[in-house]
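Below is one structure; the comments refer to it alone.
The chains shown are only part of the set, and none of them has been moved.
Order of writing sets the chain letters: A, B and C. Residues in each chain are counted from 1.
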Amino acid sequence: MTFLAKILVFPREGVLDTQGKAVGKSLNRIGFGSVKEVKVGKYIQVLLEAVTEADAAAAAESMCGELLVNDLIEDHTVQVGPWKP
Amino acid sequence: METMRTSVIVFPGSNCDRDVMHAISASTGTMTDLVWHEHRTLPRDTGLVILPGGFSYGDYLRCGAMAAKSPIIDAVIKHASSGLPVLGICNGFQVLTEIGLLPGALLANTSLDFICDFCHVRVEREDTPFTGHYRKGEVLRIPIAHYEGRFYLPEEQLRTLEEEGLVVFRYCSPEGVTGEDFTPNGSPNGIAGIINRKGNVLGMMPHPERATESLLGSLDGAPLWGSVNSWIRGRLGE
Amino acid sequence: MRPDHRAAGLSDAEYGEIVRALGREPEHAELMILGVMWSEHCSYKSTRRLLSTLPTNGEAVVQGPGENAGIVDIGEGWGIAFKVESHNHPSAVAPYQGAATGVGGIIRDVLAMGARPVALLDGLCLGEKSCPEADALADGIVKGIAGYGNAVGVPTIGGKTLYDRCYNGNPLVNAMCLGLVPIDGIVSSRTARPGQLAVLIGSRTGRDGIAGAAFASSGLADDTRSSRPQVQIGDPFVEKLLVECCLEIHSKGLIVAMQDMGAAGITSSSSEIAAKSGTGIRIDADLVPLREEMETWEIALSESQERMLLIAEEGALEEIGSIADRWQLDWAVIGKVTDDGLFVMTKGGREVVSLPAEMVGGGCPPVQWPSCKPSAEAEGQERPSDPLDPGGTERCLFTILENPNLAERSRIYRQYDYMVQTNTVVPPGNSVSIFRVRENRSLVAVTMEVDPWKCSLDPFAGAAETFLKALRPLWVSGANHLGMTNCLNFPSPEDPGNHWILERSVSGLAAVARDLACPVVSGNVSLYNENPSGKILPSPLVAVVGLQDCNNPPLRDRESIEAGSVFLVGDIKGTLGGSAFSRIITPGAEHKPGCYDPSKEKDFMKRALKTVRKEAASAGRAIAGGGLMTSLAKMCITADIGIGLDSTVLDTTPECLFGEWGPRAVYLVPERSTELFLSCWEGFPVRRIGEITPGGLTLEGHEMLPEETRAGKAGRKL
């Protein structure tokens, strides 16, 4: 069965998010004064085959560990569901 | 084997591989092999392993992350654990941190611009295989060219790194003064290059291979090749 | 007549011509293909005749126009392939991707010659800094060039940047690439033979940039968002693999012919190979590796980036495949060279397209737009101006140096990796860019110029001066020119005034090419650079490649020396027409542009080259934008020296201090070389105008370059 894993990766607390800061400033400058903080991370969608949803989730988690996320600087969340084309 | 033999690992997207090869042969006359990342072993008699600069895998996802998963990496780790020198330049430094041979990570420059320029770095240690031909405190004029060169370690670990004296190069003024003003990329404590505890794995953002010919504006990188060459010959002589 | 030929971009007359030549009406896919291939961008229909007036032969020319790039001989069996290409329209719509794919495209043009890309330059005409939209475009464009060039590992060693309001919504992005090729290893696109196979290597084909060529052949719509489907995404990572892969295949002698896939993708690359080789070609759309479901005509016209078309013998296939596999690139045999002269595309075994290759690849009948001298054409007379007092001179100099057009450019080129490949000898920030060729121990020098203001004043004289402005710094540095490439950036040629200006500009370029024996080896045309709010000034861009005398180091424009004299060579006065002075200080004033004198230029060239050969000077700079004072100020700032000017020799009129046009240069000459220097310049106007001092730039005891003016203009020193 095909599953879709949605992985959000963002800078860890304590790691200076220069990009987020820059985007925040730009937003303020172009008129969005109400913006207090911006964080910029990554959104990764992985389409994968697995027998069960639990298997798919485990696979996605291990992809994060092995390649997609660097724990020293990034946090992440994984959400897996069946894929509906 | 009487002289140093260097393996330069070529990842898809590496672009300083040939530059390193030319620099080493021009300044030491020793042999260099370009080793494709899909190999699983290094050429016999490899003394120095270099992970060169460039954009391995396009710097997609995170710089160095995909290269760190290459088949050749096991052999690089083995080489390092045997005590032989491994040098990561620029993207190669990023790969070394992703492999875990060096601590930390390299984040985007504070300016969020790619920076290509000559800058100055101070040599903090002369007792490594890479810096024997320099004097401690010597200032080198050497180019950088990167978007992600701001070294990162959590504060506690950064302190330990400093206490253990693992910083080998630091950005500075032409006179050798360090500080934020002289650090082009925002790296903490002006860190430009670090070494592992064992003292045989060096990662640095500046490009010594771009400072090995006076025609190109600086010769200050040349002693680095000479240092490793001497170190390896010394070890062979043992 | 079917109504949809106009939607495909064909005029009634063109459609009539197609029906007549085919003896039938074209099918839908055929119509789409012809619409794109007969567009201005692909067919050069408005300019083919004009371009044929450019001199293209010369001693050093190995390959003139007609191939993917021109090639000049640099000795010992080595050649430099080079070309410039515009990516103006795409950059106006999607600045980062537009500029990035412009760089990618020109790299593949050079690669198609069998050359290894070794240097890039970028010519940028940008909107005013004070216009936020234009500034955002400019930023995206620079980031796009950096993002692509840096990752692909080809150094960006120079370029040209200027700002004018006419580019606010019409930025110009002209990318140039130079490649190194062994002359006996040049690849051509006219060497295919029947029976050979067409192999596609690189990225999979998707629906990007379909009909981008047609897009580049009309003005920009008001709402650029409607131009959506034309945006292509560049992948420098794949480009780097593609370069290495093609060069490796070529080094094994497995390539018969090669063509990059630029505008109009598979159609243009394969039909051009067939048309030039005098063969036919049969492409099977089912064999093309796709990213998504596509119609045949879409596959035919997709401008997906990072693809090359190789023609090879069947026996070479296995090895080609294994090399491509190793570089992790998709590849497929997509067709066969035939002997019937037809460009055929099949889908499911059925012929969807069957057209004479000649008709597709080069059959569009030329268009002759009406041409008429615009009445607004300035007829100003050079009126002598009043002399400036020292305070006035200082204020003018300050204002000129503050102008974005004369500011130094390190904020741009520091974002480009200009050192990778470790051959950059003179980096950006100098009047010429120079790289070393290890293979024959030579130095190759490159310059790039565009001067829309002079061209709008007098297109003939302005275009000639643009070309000469590219030549003179080469000579001053000690390089002999070998050949030039150019990009004709103009608004719509359908307007008779615009067309007249285009014609006159091309004549100006042709005249200099002939008079100074600097042949045109390649080039590009970008018309319709206009949008509802305005059109660009005539902006022909010229780049010249030269060979440095290998016995002498290049003479730089910023060498620091302790003591010595400052010499002005050339006329004491320049001309103010179209100069920075008249634009910035006295807008509205009309000045007749100077006229160009070929024998004077030649005299200047000979002496400038001799000066380097004899090592008679320690620094030199051809006087260009901002005139004498600006050149002196830039020398003072970058070399960190001072100059005391001698007011008894200098004339203090704006024409002398700020005039432009014509062969003039300043040199720094150490005392001991004075005589030698003067002997080099015998028979040419030469004056000692001052001496080197510890600091400042003084005229009649007045400081022209106080600290505030110097500050922040130091540029970068290598």
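Simple rule for what comes next: contacts are C-beta pairs under 8 Å (C-beta built on N, C-alpha and C of every residue); 3 or more make two chains touch, one makes a residue touch a chain.
Only a predicted model underlies this, so the values are computations on that prediction, with no experimental measurement involved.
Enquirer: Shown here is one of each chain; what are the real counts in the full complex?
Expert: A x2, B x1, C x1
Just so it is clear, only the chains that are shown with their structure count from here on.
Enquirer: Using the contact definition from the top, classify how the chains connect: line, ring, star, complete or other.
Expert: Topology of touching chains reads as a line.
Enquirer: Suppose each chain is reduced to the average of its Cα coordinates; what separation in Å results between chain B and chain C?
Expert: For chain B versus chain C, the centre distance works out to 36 Å.
Enquirer: Please tell me the distance, in whole Å, between the geometric centres of chain A and chain C computed from their C-alpha atoms.
Expert: Distance between chain centres, rounded to whole Å: 42 Å.
Enquirer: Taking the mean of the C-alpha atoms as each chain's centre, how many Å separate chain A from chain B?
Expert: That pair's centroid distance is 31 Å.
Enquirer: Quick check on the complex: what are the chain B residues that touch chain A?
Expert: 61-62, 65-66, 69, 98, 104-105, 107-110, 112, 150, 152-154, 186
Enquirer: Per the contact definition, I'd like the list of chain B residues that touch chain C in the complex.
Expert: Spelled out, the residues of chain B in touch with chain C are 12-13, 15-16, 18-19, 22-23, 36, 38, 53-55, 57-60, 113-118, 143, 145, 147, 207, 209-210, 212-213, 215-217.
Enquirer: For chain A, which residues are in contact with chain B within the complex?
Expert: The contact residues of chain A facing chain B are 14-16, 18-19, 22, 42, 66-68, 70, 72-73.
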